[in-house]
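Here the complex is missing one protein chain, while the rest keep their positions.
The chains carry the letters A and B, assigned in the order they are written, with residues numbered from 1 in each.
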Amino acid sequence: MFAKILNDVGRSCPLVHCITNCVTVNDCANVLLACGASPVMADDEREAEEITSIASSLVINIGTLNSRTIPSMFRAGRKANELGLPVILDPVGAGASQLRTLTAIHLMREIDFAVIRGNISEITAIAGGKCGTRGVDASDPGVLMGDLPASVSSLINSLRENTGAVITVTGPKDIVSGENGMYVIKNGHPMMSKVSGTGCMLTALTGAFCAADPSDPAAAAASAAAMFGVAGELAFDRLTKAGGGTSTYRSYIIDEVSKMTPEKMREAAKIEIR
Amino acid sequence: MFAKILNDVGRSCPLVHCITNCVTVNDCANVLLACGASPVMADDEREAEEITSIASSLVINIGTLNSRTIPSMFRAGRKANELGLPVILDPVGAGASQLRTLTAIHLMREIDFAVIRGNISEITAIAGGKCGTRGVDASDPGVLMGDLPASVSSLINSLRENTGAVITVTGPKDIVSGENGMYVIKNGHPMMSKVSGTGCMLTALTGAFCAADPSDPAAAAASAAAMFGVAGELAFDRLTKAGGGTSTYRSYIIDEVSKMTPEKMREAAKIEIR
Partner (left out) sequence: MFAKILNDVGRSCPLVHCITNCVTVNDCANVLLACGASPVMADDEREAEEITSIASSLVINIGTLNSRTIPSMFRAGRKANELGLPVILDPVGAGASQLRTLTAIHLMREIDFAVIRGNISEITAIAGGKCGTRGVDASDPGVLMGDLPASVSSLINSLRENTGAVITVTGPKDIVSGENGMYVIKNGHPMMSKVSGTGCMLTALTGAFCAADPSDPAAAAASAAAMFGVAGELAFDRLTKAGGGTSTYRSYIIDEVSKMTPEKMREAAKIEIR
């Protein structure tokens, strides 16, 4: 099932509209092309709705949100809802500033998201909990290393119920919580947290996967997380042989996405259904 | 002739002012340095004219046009015209939104462009024809694979006559249409369309080549397209040996631009004069 969605992306070549941050926008564009989708980045208020209307899904990432782009996020989001397109939210840095936390919360009130993806700090911040966000990297406490603590679990559940969205929490393990159950994905490599934009890239990929298979956003989100994690593992193997550092690793991760096959996914994906 | 222009760029080291999109701006800066030119990216209205006035050419790329940068495009463009500097237009995504199409058309009315470069969808959109633009990647129909259909040919001609600009249409083959004839360039590799920004990079290079040789923008545009295509071919050869994917390919393309020589161009460039 999970591997099949990758084929669906390749076959349908969905156009993914991203309103995203200027730090990792190029990586998001390239990883979308790598997985077989097409990116379109457009954040001016005067064209946001029109671009959404020709796209197959919308990704809203608040990594460098600002007075000019926030209104575009709302406009594009409402239009996507009107058209029934899946909308994905990446609440980058929520908890680090009022502007980020409140904008994310405001977006969740006004727009129906198919999937919300963040690290544990960000998800905690937008779920109304308290947890220190410290920048936008994924250096989270090892909270997701072992079994999920009950407090985190109930937080994810309440966010899911309040928003109707599938919740993806990424970390050492990735959790994808949908209304029919939870996927735990044990792929990826710790070095991915030393590359800027791995979270943003996964969010963009989630947009592509949901576009290709809009009927089951939880399966699409889990498939995207597993695929990207497998890419991170294969890239790390190649890096070990080549002897590079974090920048070469970044390139190799995108490389492996471009070379991914359903067979590789079937062989390496570790998705547990709970 | 075409290979000579590369030397002219290296010798004159032209400063190329780019008002461009945030997705591929870094690639444009790096490819300009790689070819021997110098980039300057400046898009605030209060400095756009002044920066243009110290530059040797101006590149306007509407990839992420917005309310803040559109006025800067007009100001810089008019200043470049006043000073007689070559101005290049990349109408990224024209046809995908009214804002893009109309801004491109408005720019063409107000500013004299030396070269306009786009894919067939974009060129069709700004020439007043109809053709579905679907995002900003180069996954065009194979319209340019075989001989040029008469309808496309007459569209390019009318755009050239109406604007006075050389028209570069990129695709499986690149067409450069100037007032004294047409160049058909058969270089490049299909995988270039899986890398975000190859079109933008070619536009930036066209700006550098026109700056080095402003007397014949058609030859400069054809030379830039052939050079970049040859870089794409050499990069693909190297990629095949190294076994990478699309991100490594992106790096290798810029690498090959930085290692390009007139000899390599003479050997590999396939420029047909019609």
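Note that contacts are C-beta pairs under 8 Å (C-beta built on N, C-alpha and C of every residue); 3 or more make two chains touch, one makes a residue touch a chain.
Since the model is a prediction, treat every value here as computed from it, not as a measurement.
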item: Which of A:Ala3, A:Cys18, A:Met41 or A:Leu65 contacts the chain that the document leaves out; value: A:Leu65
item: Option from B:Leu6, B:Ala34 or B:Ile156 whose C-beta touches the chain left out; value: B:Ala34
item: Option from A:Ile51, A:Val166 or A:Val195 whose C-beta touches the chain left out; value: A:Val195
item: Touch residues of chain A, complete complex, unshown partner; value: 21-24, 26-27, 63-68, 93, 96-100, 134-137, 139, 194-197, 244-248, 250-251
item: Touching residues (missing chain, whole complex) on chain B; value: 13, 15, 22, 25-26, 29-30, 33-34, 38-47, 50-51, 54-55, 68, 250-259
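By our rule, only the chains that are shown with their structure count from here on.
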item: Rounded Å distance, chain A centre to chain B centre (Cα mean); value: 32
